[in-house]
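Can you keep this structure in mind? I'll have questions shortly.
For this depiction, one protein chain was excluded, whereas all remaining protein chains were kept in their positions.
Labels for the chains are A and B, by order of writing; each one numbers its residues from 1.
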Amino acid sequence: MPQSHIMPGFRPTLGFTLFYLALIVLIPLSALILKSLELSFDQYWAILTNQRVQASFRVSFVSALVAAGIAGILGFIIAWTLVRYPFPGKRFFDALIDLPFALPTAVAGIVLAAIYEPKGWIGQIVMDVIGVQIAYKPLGIVFALIFIGLPFVVRTIEPVLQEFDTAMEEAAASLGANRWQTFLKIIFPNILPAALTGFALAFARGVGEYGSVIFIAGNMPYVSEIVPLLIITKLEQYDYAGATAIGLTMLVISFFLLLLVNVLQGWLRRRGGQL
Amino acid sequence: MNTTAIHIPSAKPKALTDSDWVRHGFIGLTLLIIGLFLILPLATVLIEAFSKGWTAYAGSLTHPDTLAAIRLTLLTAAVTVPLTTFFGISAAWAIARFDFRGKNILITLIDLPFSVSPVIAGLIYVLMFGARGWFGPWLDDYDIKIVFAVPGIILATLFVTFPFVARELIPLMQEMGHEEEEAALSLGASGLRTFFKVTLPNIKWGLLYGVLLCNARAMGEFGAVSVVSGHIRGLTNTLPLHVEITYNEYDFVGSFASASLLAALAVVTLVVKSYLEWRQTLDRKVSGDA
Partner (left out) sequence: MSINLKNISKHFGSFTALDNINLDIPEGELVALLGPSGCGKTTLLRIIAGLEQADQGQVFLKGEEVTDKSVKNRKIGFVFQHYALFRHMTVFENIAFGLRVKSHSERPSEAIIRRKVHDLLKLVQLDWLSDRFPDQLSGGQRQRIALARALAVEPSVLLLDEPFGALDASVRKDLRLWLRHLHHELNVTSIFVTHDQEEAMEVASQIVVLNQGRIEQKGSPSDIYDNPSNDFVSRFIGQTNVFHLEKDDCAWLQSAGIIIDEPKGIIAHVRPHNIQIEKPAASANSPVYLKDWQHLGGTIRLELDRGASNGSNTIIYAEMPNEKFRELALERGDRVALRIKHAHWFN
């Protein structure tokens, strides 16, 4: 875009943008970084290699990974159905997909706990039929994170499927491919970048998620304690050093996930932009 | 709307039709997932909230602590939404209307709060303003409370809602281009007048969309607020925090009654959101046809 000479307001708007960005985001975030510099590397390392801390990272990452994977598959099924098949009430169901975005996480948390606890509607059925307890176990975390991650996947795959050039499918059929071959060789490779982006978004959100998880997790140290909860616990014990070290690690991981998502989205745009 | 309808095939081309069992299987699975993961939770809120009857529900909602939580939630939204909106417009104007170095970095930084765990959003303010934070002793000297008080809650909410308006407006204004504005300016309109008469009508649905989502998050934020609030009943409890406290005290009716208000907020948000999306595509179609 060429620099516009008559357009007014560059200095005040950019000035306010930078000022507000610094005030609300950058200075507080640098406080975390500077605070962690007060720790020596050995102290930092000792905090991170603590058994309980490591266990919480394992719980957070494994459950976020599993949940994002399941949300990826379920999200694809939903996106495919919403784009491809007509059925009554479709617009209503489509609008409902964003519920996890709009529903406060605390509400999601207590509701999911109520549904999946051993005496809850689904929890009891699962308990009776296959003898598995969902709530207050790591499995409960996975369920909460599927709920949170689902719209990320649906909303990234949906537009790609909508804009998908169906002539490619027709071309495959005219060359003798059956539907399954067409899906595997033509459709799947073309929506893979979107699916991976949705997966990465769901995963990134899942790793840091707090509100919807803590009610259903059971929060047993070493078993079902997630990293964000551990940070809060450390804060409540006035262990600022511990909270800072763990928080900084999470922050760095978030940066890398953000970077990964950006790379994936770039790939997605390149795939979607041509032809 | 009906001008070109006759050229569009009513049914999907034959080659793309999947067999009935695939189609029905997918529709069935979709409805099952949506039912179990989305509709059931919404229904559960209401069922649990009314499990002890209407009086218990109304009683919980009119409890002074609940009312205080509602007031604080409204106050938080009333402060954060205008600030985030003003920031969003200002950032979108700078980014979509001018070229400068580091623009892409700025866009990434604006999006950053999205990828930071809400707990960390709370943590950073505790590290800044908490009793042992950077400004803690200084604030203490002047008897100013930020953390474990309302200002902390507002700051944390500002952080988590930070990108909401900007990220809606930036692509919208980039897509719009600046020819209309330049036309208005060349005709002698002032900058502000140009914004209100030319820019705003073009971006209004996108702006409302951003404001709507910002409001939903501001009223519903839990993790970040939880860290900085201190959970003082009647003073620093927002509605989501009130849900947690009552739940942890096994006051399930009270907890789900508060939750039902937030769920209603979510439903209203979804309805308005659908309406705004519909308006936006309508506007785009009209301008595309012209």
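Note that a residue touches a chain if its C-beta (ideal position, glycine included) is under 8 Å from a C-beta of that chain, and two chains touch if they have at least 3 such contacts.
These numbers were taken from a predicted model, which means no experiment stands behind them.
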Touch with the omitted chain, as defined above, among A:Q54, A:Q162, A:Q181 or A:Q237: A:Q181
Absent-chain contact - pick from A:P86, A:P189 or A:G266: A:P189
Full-complex contact with the absent chain, from A:M7, A:A95 or A:A171: A:A171
Residues from subunit A at the interface with the omitted partner, ascending: 165, 167-168, 170-178, 181, 185-186, 189-190, 271, 274-275
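Convention: only the chains that are shown with their structure count from here on.
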Between subunit B and subunit A, distance of the C-alpha-averaged centres to the nearest whole Å: 16
Partner subunit B, residues of subunit A touching it in the complex: 1-4, 6-10, 12-14, 16-18, 20-21, 24-29, 31-32, 35, 74, 77-78, 80-82, 84-85, 87, 91, 93, 95-112, 114-115, 121-122, 146-147, 150, 166, 169-170, 173-174, 179, 204, 207-211, 215, 227-229, 231-232, 235, 238, 240, 243-244, 247, 250-251, 254-255, 257-258, 261-262
Residues of subunit B defined as touching subunit A within the complex: 12-13, 15-16, 18-19, 22-23, 26-27, 29-31, 33-34, 36-42, 44-45, 48, 87, 90-91, 93-95, 97-100, 106, 108-113, 115-120, 123-128, 130, 132-134, 155, 158-159, 162, 178, 181-182, 185-186, 190-191, 194-195, 213, 216, 219-223, 226-227, 239-241, 243-244, 247, 252, 255-256, 259, 262-263, 265-267, 269-271, 273-274
